[in-house]
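With one protein chain withheld, the remaining protein chains of the complex are depicted in position.
Coming up: chain A.
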Amino acid sequence: MTWNVLIPPSQLSPKCLLLRKAIMVRLLEDFTNRKASEQHGYYVAVNQLKTIAKGKVRVLTGDTLFPVTFTCITQKPMKGEVMIGYVSKVLRHGVFLRSGPAGTIFLSDKVMSEYKYVGGENPMFMSEHYSKLVKGAAVRFKVMGLRWMEDDRRFLLLATLAGDFLGPI
């Protein structure tokens, strides 16, 4: 399951002397560029602009700092959370899943003890009950662990199917 969160104030500081509209544009740009943070997760969308406080001029460079308060939607995957995702790639030792903005989720074959790798033109994992994990299939999984990659600004998630009611839907 994915849950998206609305967060109360956050502060940004765009540089240079800008008008209100330009400040907003800059805010959206920064928001887009930042993509995600360890604390808040993936930044999905800006919701509402609350206030733009008075600007402070930075003496040396001549830039002006405007503290902007706004609400936004973010998504942060959590350890122990049950989410739905779909299979993006099937490999010999596991499967790569995608779930919302979280693009890199690895499900190792060690945690899918019932499923065996079936290679060929259309590789997949199949269990004895004939349920299949094919590319594009929807899967319910539990997040076993996650890691924040500072360089790429994204989360790497480790998934597991070990649990009741998990697996392909």
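Everything that follows uses one rule, which is that a residue touches a chain if its C-beta (ideal position, glycine included) is under 8 Å from a C-beta of that chain, and two chains touch if they have at least 3 such contacts; residues count from 1.
Here, contacts and distances are computed from a predicted model.
Asks: Missing chain, UniProt name, options "TELO2-interacting protein 1 homolog", "Phosphatidylinositol glycan anchor biosynthesis class U protein", "Eukaryotic translation initiation factor 3 subunit H" or "RNA polymerase Rpb4/RPC9 core domain-containing protein": which is it?
Replies: UniProt lists the chain that is not shown as "RNA polymerase Rpb4/RPC9 core domain-containing protein".
Asks: If you put the missing chain back, which residues of chain A would it touch?
Replies: These residues touch the chain not displayed: 1-8, 25, 31-32, 35-36, 38-40, 42-45, 47, 73, 75-76, 78-82, 84, 86, 98-101, 103, 138, 140, 143, 145-148, 163-165.
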